[in-house]
Structure formats: C-alpha cells, structure tokens
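Missing here: one protein chain of the complex. Every other protein chain is in place.
Order of writing sets the labels: A and B. Residues in every chain begin at 1.
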Amino acid sequence: MMQLGMRGCLKPAAILLISTLALGACSGGSSGSGSGGSPAKGGLRLAMVTDVGGLGDKSFNDSAYAGLKKAKADLGADIEVLESKSAADYQPNLTVLADGGYDDIFAIGFLMNKDLAQVAKNHPQGHFAIVDAVVDLPNVTSITFREQDASFLAGALAARVSKTKMIGFLGGLDIPLLRKFEAGFSAGAHQVDPSVKVEVKYVGSFEDVASGKELASVLLNDHVDVIYVAAGKSGLGAIGAIRDTPNVYAIGVDSDQDDLAKGKILTSVLKRVDVAVFHVAQDAKNKKKPSGHLELGLKDDGVGLTEFQYTRAIIGAKTIAEVGRLRQAIIAGKITPPQTREELQNYKPVKL
Amino acid sequence: MIRALGVALALAAIAALAMIVAGANPIVGFFALFRGALGGPNQIAETLVQTTSLLFPSLAVAFAFRAGLFNIGAEGQLIIGGLVAGLIGARLNVPGALAIPVILVAGAFGGALWGSTAGVLRARFGGNEVIATLMLNIVAALLANYLVVGPLHSPGATGAETAQLPESSWLPTLLADTRLTIALPIAILLAFALRFVFDRTIFGYELRAAGDAPEAARRAGINLARTAFVAMALSGAMAGLGGATIVTGVLHRFNVALSPGYGFIAIAVALVGDLDPLRIIVAAFAFGILQSGSLTMQAYAHVPKDVVTFVEGLAIVALAARRFVAERAKTSPA
Partner (left out) sequence: MRAVQGVDLDVFPGEIHALCGENGAGKTTLASIAAGKLKASGGTVIARGVVGLVHQHFELVDRLRVWENVVLGHEPQRGATLDREAARERVNRLSKEYGLAVDPDAVIETLPVGIAQRVELLRELARDPAVLILDEPTAVLAPVEIDALFATVRALAARGTAVLIITHKLQEVVSHTSRITVMRAGKVVARLATADTNVDAIARAMVGGELPELAARRETIPAPVFSMHEISAGESSLAVRSAALEVRGGEIVGIAGVEGNGQSALADAIAGVLPYTGSMELDGTPIPPGNPGARIAQGIRAIPQDRRREALVLPWSVIDNITLGDQRRPSLRKGGTLDRPAARELARTIVERFDVRTPSLNASVSALSGGNQQKVVVGRALAHNPRLLLAYQPTRGIDVGAAALVQSRLIEARNAGVAVLLISFELDEVLALSDRVIVMYRGAIVGTFERDAIDRARIGALMAGAGLAGVAS
C-alpha cells in the first residue's frame, strides 16, 4: 500500500519538475541577463557580501548597495550582491566572488574582518574592501568613518537644545566602533556647555526593540531630554518612547531617520557607506587601486548631519550657525574630536 | 529510497518555480547550484563543511525522535554548545592537544544542559517538549547575545562574538586551505555509534520502545520520564557538539549568527534519512549541497538566498506534517 503510494507520487513530481524547467527555459532568456550575470567585456565588475542582516536592513547593507547601484548607473559597472545566512557563509561567499574575478569585492561589516583577511591572502591577485574594520593587507582597502566628528556636532546640538542640561547616549553594543559615537558626542556637548551632563547607556543588542524602549524611558525619567540613539533596530524602540513624550528629542543615526518621528528627531548622524563604496568604485574604474586605509570624515561627506527639515524652529538659527562653525573647525583641523573614552578623558574644549 | 527521490523531485520542482517567480532561470540556477557545491575540490570541501554542520543536529533530532520526542530545539542546543565552546576556548590555557577535546566536551555538555532542560520539563511536569524546545531556542539566542556582549565579553572581540580562539585549539583540517576538519569523521563516527546503540544495546532498545509504543514500554518497566530526560540530554549533547565544531573548526570564534538554522534544517534531514543514522549521513550531504550551492546560485544565477531557505522550510513542513499524520494513524484505532 505504502510502496504503491510512493511510486505514485514519483511520476507527478517528475512531470512537475520537467514542466517548470521548461517554463523556466522559455522565460529565462529575459531574466538571465537582467542584472548582468554575464561578465561585461572589459567593463568594471563590482560585488559585495552582506552580513547576516542582509539587504533590506535600512542600514549599512542597504547603504552599501546604494553605492553599488550608483556605480552601476554612473560608471556602467556590473554589480553583484551575495547575502549571508550565517557567520559561516562569509568566507565561502567572499571566495566565490574572488574566484569570479571581480575588480573589487566589498565586505560589509567589521564582523567579516577575519574571513576577509583569509580570503584576501588566498587571492593575492584580487582586490577587496571592508567597511568599519581595518585589514592590513596590500590588496585590501579598509574603509572607516570619522563617526566621532559628526557625533561631536550632534553633541553640541543636543547640549544647546536641552533645557534640563541632561542629555543621553543610547548605544547598541559596547564595542570600540560605538565608543567613537559616544566619545565624539560627549566632547561636542562639553565643547559648547561644560555644565551639561551626558548619561551613557548600552542596550546590549542591535535587535532588541523592547529593551531599547525601556532604556530610553529610564533616561527620560532621569530628566534627560535629548537622546542620541545609536542602536540599530533597538533604537526604533527608543525613538518610539521619545515620540510619545512631550518636550524630549532624539538624534538618529546611520541613515536619515528624521521621518520616523517628524519634529522629534533633531537630526540624523549620517554615515555614508554608499559614498565610500562609490569612492572606491571610482578608483577602481580609474585603475587606481588604493590599498590601505580610507578614512572618511566631514570633509568628504562620508559623515554628516541631515538638514533639520522638521526641527529648524526648535533648534534655532543661532545654534544651527554654531554647529556650522564647529563643522568648519573640524574640517580645518582646529578641533580633533576624541574617538575613545581615554581620549575623551583628556579632551579639553577648544577655544575658537 | 523511492520516497526520498520523490520528495527530492517535488522539492526541485518547487524550487524551480520559486526561481522563476524570483526572476531567475532555473536551469542556470541548478547548474550553478551543482557547480558551486561540487565543481572542484574546494567546493566539495565546503559542501562537506555544511554536511558536517548539519549532521550533528540531524543525528540529535533523530535520536530524540526515536525516543518519541520531537526536538525542535536542536538550534538552541547548537547555539549553547557553540557558546560554551567559544567562551571556554577563548579563555582556555592548556596545550592544543588537550584543548580541543576539552572544548568539544564542554560544547556537548552545554547542549546537553539545554536539551535536558526541556527533558526535565517533560519528565517532571509533563510539559510538551515541542513547545519547550521551541521556546528554548529563543532563550538560547538571547542568552548567547547577552553573555558575549555583556558579562562574559572577551577583550578584543568585535560585535556579538567572542575573541578568536588560539590557533592551537582549531580543529585540524583534512584538506589544506579549506575549512574541512576532522569534525566530519567525528560526525560520521557518531552516526555509526548511534546505529550500534539503537540496534545492539539495551539502552537503545528501551529508547526505541519508549518512542514506538510508550504505553507498552511503560508496562514493560521502562521509566518513560527518565528515558525522556536522558534522550533529550544526549540529543542536546549532539547538537551542542555540532555547535562546538563550528566554533573550533569553521569560525574559530563564537558568533551569535553561527547557524543559518542548522537545527531546523536538521528536522528535514532526519526525516528524509528516515531517522536511520547512516541514511542521515546521505541526507545531510544532499542538504549540504543545497546549503553550499545556494551561495553560488546567488552569484551566478541571481537566485536569492531566500529561495533555498524557502525550499528547506517547505521540506521541513511537508516532512514533519507527513510524520505527524503517520503517527496519528498509528496510534488511533484501526
């Protein structure tokens, strides 16, 4: 009986498979070359590997992809994206692309640094780039950002807007990368008003919306009235808590978050992974392979603040002008915002 | 075997449909899949790495299943096993020859602890192991994240992961410049050991009795509560050992994203392998091809990784449902 049933299901399964393959063969002609599967002759070929967040994270994976798309539009590049299902996929994904002979392969995220180093060593003829980490190899471009510079401006802004003179920093993970945000923010606040107190908290995760909301509430209860939220998805919870409380404000991070709660998000600290990716792509196009370290700051528009679209009135023209002066001072090298807690300890506000 | 072939063909057909929906050419897709998985020694090595990572939790699921327990928690047990291995491995200060067994045993122990938690819930309070293990998966992921980021943060670690393990405690590779390690022969050895346990030992006999006819087993003097506890603990140990081999053999650190869902795919692998440890080796290899080939499929056929995830999910649902129906038919009066 059972045997019969199984034999019975074999035939329809086979027929189904063959017919779908046939269907695919008919329709495949148009879709196969859609995004450029076959290598363009002599053209620029770029690829990236996402971390497990994947495309659609509204954060640096998406931002990097935007840079690639710009390279495709402006430079006529062939582009390819591989998403990773687990940390174990980073290395094989990078290897597949390295074997595919791309001009540049972007590893998006510091978590890939060890895997990238391994693959780059095995493929000395290939060229790679990594975001947010430094891999010291001749065929790797390390892309980092001066997050502390933009955070410094955010700190100054927060200190000026705060009525309670209590401002907060809410980070995702307590790791060196996030401490750049933290240190710059604190220094910026003290630059304009040494009496302002900065409360620092970390959620312990970039994914925990509930805890983000809870910690924001804790800060608000302590009379903090501006919070710099650098906590990925966890930050969305914090922004929710701020939206529901009058007279308190958030500062967003990574991408333009001003729309998430119009009028409640003073500004967003932008980290333009797309700009960086496009920058490296341009170099590749011009056959310039900048090995080594590419650190983007305010000057290159690698980091920056959004345009106060909904909050101009709340902040006031005077403060906006002051932030503009600080920006110029940083670009001019008169101010060097700290990027670690140690540097913050030793940081003294600069007389301008 | 005919059934397995039927299942494979049906899934392939659905995968082909999914590729068309996703705008890819299925013929190119399948070609890329096999080229990526079996196209050369490095590709085969990577497929075997995936096979190994799947084999441990699959044997874990099968072991529990033979004892009548639906362990959906292999994923959580694998994560905890990896976590313990990573935490200990990054701190351990003993010679390599000793470090590796210590780390592996610690990982297995961690998984056992996690599995037996569900076992205790079932044995003492009659709790449903399906729900318990499912919930414990979530707890495992959160706990791992909390520990590596918070109280047990390793100096030098970036993100939600431990520091790198010293090179001396990496599993020896079988093939230079690949991630294929002695974890594979360990997993295969485990499969043969399980086959022996099931077929030859009194313990395995009692375990199968508890799984195949719990009421008859109880009346034959087999302590069902204890069997459930031991089965869940050992099942957890196997999944945990799997996690430890990923840490010591593949990533050389613990990362909260160490598994793309091996513990869930394992359910499909165990069922395709008919819960027989040796056939599960073959099934794990087949799914290993999918896992490693899917990366190339993305690259050369523009098939989103979600197509493979979708097909695997479908396989789990279809096979688990089929099993449930079969169980029902078996227990209900004719």
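Quick note on the criterion: contacts are C-beta pairs under 8 Å (C-beta built on N, C-alpha and C of every residue); 3 or more make two chains touch, one makes a residue touch a chain.
None of the values given here were measured: they were computed from a predicted structure.
Note that the absent chain touches B when the full complex is taken as a whole. Interface note: of B:Val21, B:Leu189 or B:Ala216, the residue touching the hidden chain in the full complex is B:Ala216.
Of the candidate positions B:Glu46, B:Glu129 or B:Glu206, contact with the hidden chain is made by B:Glu206. What chain B contributes to its contact with the hidden chain is residues 200-203, 205-206, 208-209, 212-213, 215-223, 330-331.
By definition in this document, only the chains that are shown with their structure count from here on.
Chain B has its Cα centroid 32 Å from the Cα centroid of chain A.
For chain B in complex with chain A, the touching residues are 2-3, 5-7, 9-10, 12-13, 16-17, 19-20, 23-29, 36, 42, 46, 49, 53, 145-146, 149-150, 153, 157-161, 164, 177, 179, 246, 250-253, 255, 257-261, 292, 294-296, 298-302, 304-305, 309.
Considering their complex, residues 3, 6-7, 9-10, 13-14, 16-17, 19-21, 23-25, 27-29, 31-32, 34-35, 37, 47, 51-52, 54, 80-89, 91-93, 95-97, 100, 110-111, 113-114, 122, 133, 173-177, 204-205, 207 of chain A touch chain B.
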